[in-house]
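Got a structure for you, questions after.
A protein chain is absent from this complex, but the other protein chains hold their places.
So that you can tell them apart, the chains are marked A and B in the order they are listed, and the count of residues begins at 1 in each.
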Amino acid sequence: MRAAGFDGPLTILGDEPYRPYDRPPLSKHVLTGHLPADVTQLPSSLGDGVAWRLGVAATGLDRDRRIVRLADGGTLSYDALLIASGTRARPWVHDDEGRLPGVFSIRGRDDAAALRTALAAGPRHVAVIGAGFIGCEVAAVCRDLGLPVSLIDPSPSPLSRVIGRTVGDPIGEVHRSRGVDLRMNCEADRLEASDGRFSGVLLKDGTRIAADIAVVALGAVRNTEWLEGSGLSADAGGVDCDEHGFVIDGRGRPDPFIAAAGDVARFPHPLYGGRRVALEHWGHAVAQAEHVGRLLAGEDRGLPYAAVPNFWSTQGDMVVKSVGLTEGADAVAIVHGDPKERRFVAVYGRAGRCIAAVAVDSARWLPAYSRLIETAAPFPPDAPALDRPRKSLDIRDPGFA
Amino acid sequence: MPDPATRPVTNPLRVNVDLNLCQAYAQCCYAAPRHFRIDGREALFYDPAPSAEARADIERARISCPVQAIRVEDPGL
């Protein structure tokens, strides 16, 4: 908004007591001890030019009076409001077990600092519940620290809900070869306690994994409870927006004074036929914030927000990058490199069009495949990669769990 | 690379790299070897809060990044 010329008063409200910080290191170098949690504070040109109301949660929204109700009993009035209340870690299904000493999740700075302390104390065994990106990153950190670790997930391979088994299997192999005890097709049932502390995971098949640390990595829940009663269309999946980023009410009418951005915003993506998606990606949070910032500052609406989703995940020293959304893919092809070399690019297709690409240690090739996604080019891509000029592509089922 | 976890830093610079953009050209690692490192083939690890004395090298790193992925805030300027 400042860059777009808005020079009026700005208040930034946050339930955490910290200025904005960078989350990706929390599940990586903060856990290894290479970085303390507090150095993750982000560069910002805002400085003291805004009013920071930190450590105060928003608890309600009254759109008629244009006020936000606060946890400390106060209120904040607005001319324009941005909803960027994000997500929190999805808690373990049984509250009492989730509160046991020794059970952790990672979302905020304090979570990461607490888990770091626990890992540094040299636990005998770590159980990571959930083999999504965060779970895989934490498991890799444990191996970097020399800690025995089990990675537990009901899917057949790590990340397979997002990238499918065809691409997930070779990534799982990398973790296995680094010493991670992969427990795929295994569902955690109970977190057991002994002397009031977490002592192990009981799987649905009756197997017990003894561990003194559990990391619950079951994804995120969107922080929308405070919007109850506001009349906005919001649920645990996010707050709905129109194509520009203005939030809509239960009858689909946009509120011209309120926009949403980041993890919490569910918006119609032009690349996916206008289907509403909420993206938990770092780059998306940056790009969409810039988009709605201009909007709230009064700039012309221009084109709908249409940035192509992309993200990265660093797992040990392996980098997994992705462009587009794999959801609904009916085919995948390794177009570049070789999974055996731990270095490849996979392109996903849906109904004969390229919809996503995943690159493992192949960042320099991703932009080329990214263009296939942006233009919804025909799948399979017909062009030979230069490391396989005359090989034909092996088209496979993505194998989503 | 000094250990950012233990060394005291007053009034540090703030550095952030857009790792979506990063393609591991490693120019930052040559420009400011104490603050940027590549692990494996392309996993960049960097110091998000280098001391202000490193300003010149951090600036070399920022400006030489082929994909312009490095953002720096310098509270001293």
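Simple rule for what comes next: contacts are C-beta pairs under 8 Å (C-beta built on N, C-alpha and C of every residue); 3 or more make two chains touch, one makes a residue touch a chain.
Simple rule for what comes next: contacts and distances are computed from a predicted model.
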Undisplayed chain, where the name is taken from the UniProt record, one of "Cytochrome P450", "Thiol-disulfide isomerase/thioredoxin", "ABC transporter permease" or "Urea transport system ATP-binding protein"
"Cytochrome P450"
Please identify which residue in A:2, A:19, A:124 or A:364 touches the non-displayed chain.
A:364
Kindly state which of the options B:29, B:43 or B:72 is in contact with the chain not pictured.
B:29
For chain B, enumerate the residues touching the unshown chain of the complex.
23, 25, 27, 29-31, 33, 56, 59-60, 63-64, 66-68
In the full complex, which residues of chain A touch the absent chain?
335-337, 341, 364-365, 367-368, 371, 382-387, 389
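Convention: only the chains that are shown with their structure count from here on.
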Could you state the distance in Å from the CA-based centre of chain A to that of chain B?
24
Which chain B residues qualify as touching chain A in the complex?
3-5, 9, 12, 14-16, 18-20, 22-24, 39-43, 45, 47-49, 71-73
Please give the residue numbers of chain A that touch chain B in the complex, ascending.
22, 24-25, 29, 33-36, 39-45, 282-283, 286, 310-312, 314, 316-319, 321, 343, 361, 363-364
